[in-house]
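With one protein chain withheld, the remaining protein chains of the complex are depicted in position.
Take a look at chain A:
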Amino acid sequence: MISIANLLSEERLPGNYFAHDVYVKGELELGLLENRRGDRLLAIPDTFIAAIYSGLDRETGSATPLVLFNCGKWWGKNFYVRFCEEVKDYYGYGVAQMEMVEFIQCLEQLWKTHGWGLFTFDPSHYHHGFLVVKISNSPFVRQAPNWKRPAGFLEAGILTSFFTQLTGRELTCIQTACESLGAETNYFVLGVRDRLQNVESWVKEGQNHEAIMTQLCA
């Protein structure tokens, strides 16, 4: 017999920690933005993102994508640590103990609340050893120069280190569809490096995301 008293023994039923209406707080007098546990947040205008691209292009030229990817990796490392801390503080259990759906919803909500676009996690290729992430309306991609190739290098870097730490396996991430090339959304594929080695050339040939996934999972 199910006892409601037992179900409610903890009284707290945690919900959507990263919900935007409670997560972001502003202090007008000090001009500060904070999250709900008092960590500083930084708001950056589109112009600033555009300036990062043009500044990098001037300083590093054709190495810009690689620099962005590595910046993303570095940032993603700290981002993962903060994500785990916040989740544990609020839910009372760690990321590893979370139900899959809770974890995914947290990540999707966090992405949206931070204004990084709409993040959707697609686990349907998981049994083939690949994770697919879809990010729509990315502010980073929107400002990217016209490279004639997928431009979400910052995000690919972030996803690489986030999921590498999460899974404990050395993963890499390659973008297979990009809003800057007219695609409806941005697709990113994560997997071990050896198994993704052909993806970049398929992307260069102009194959779309679905075709690439079909070949990968064949």
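Everything below uses one rule, namely that a residue touches a chain if its C-beta (ideal position, glycine included) is under 8 Å from a C-beta of that chain, and two chains touch if they have at least 3 such contacts; residues count from 1.
Operating definition for what follows: contacts and distances are computed from a predicted model.
Missing from the rendering is one chain, named in UniProt as "Phycobilisome protein" (options: "Phycobilisome protein", "Cytochrome c-type biogenesis protein CcmE", "Heme exporter protein C" or "Branched-chain amino acid transport system permease protein"). Touching the chain that is not shown, out of A:Q105, A:T185 or A:Q207: A:Q105 (per the contact rule at the top). Remark: the residues of chain A touching the chain excluded from display are 1-5, 7-8, 13, 15-16, 19, 21, 99-102, 104-105, 109.
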